[in-house]
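One protein chain is absent from this view; the other protein chains keep their places.
Let's look at chain A:
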């Protein structure tokens, strides 16, 4: 029954998928609370410039895109805070600029570049050992940083003035959150692709919100749903021979619909009793 475990590419996809889904789920709780869900799309699309540059120059795409996405995240942050540009405008500006640079860079590339499609739409077959180790190593930095600075990020998320008055320098933790989100988004693009990655940042939180009673349970449920969506999506994509990224996202959407119906049923039951 678990024949997919015989294939090294599936093992790599499952390992990287579980690891990334934990990070995306956790970061997603902050992203959703701060109402900045659009940032996932912005950074992922803008990172096309980094991927295109790496492809053109023969560099490693993921580390190149991680560096570029971190720079984009910092620019978005400063545009939001230091200019009169709103968050969605700053993100849209960087999204379109990054994509335009990427498209122009790719126009210089001679010949067909099949791997590029895997960055756009995700393809688990292209996650090699180097990618897996890149994901585990770079992602571990985020996984270590998050619990250390969790309380401060949470405080500045919920009550920026209160956290400032408690002595916290909010900008440090805001930037940490932006850059961490950028890094994890880039790590996940081979799994789900530039086009679809922001869904994994938002859907698990949207499902968890329906059932959680505290932020702690919200975070735990989001991570559980995130891992569940990625695992089921990957297994379905294997058995149904469908593109992994789109299958993962649609698994999330299906779970969201089921969860919504279930939460409605629970509410009706509680009203009756």
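A few comments on the model shown:
Note that contacts are C-beta pairs under 8 Å (C-beta built on N, C-alpha and C of every residue); 3 or more make two chains touch, one makes a residue touch a chain; residues count from 1.
In this section, contacts and distances are computed from a predicted model.
One chain of the assembly is not displayed; among "Multicomponent Na+:H+ antiporter subunit B", "Metal ABC transporter ATP-binding protein", "Phosphoribosylformylglycinamidine synthase subunit PurQ" or "Thiosulfate oxidation carrier complex protein SoxZ", its UniProt protein name is "Metal ABC transporter ATP-binding protein". Screening A:7, A:109 or A:215 against the full complex identifies A:215 as the residue touching the chain left out.
Residues of chain A in touch with the missing chain: 32-33, 35, 151, 154-155, 158-159, 161-167, 209, 212-218.
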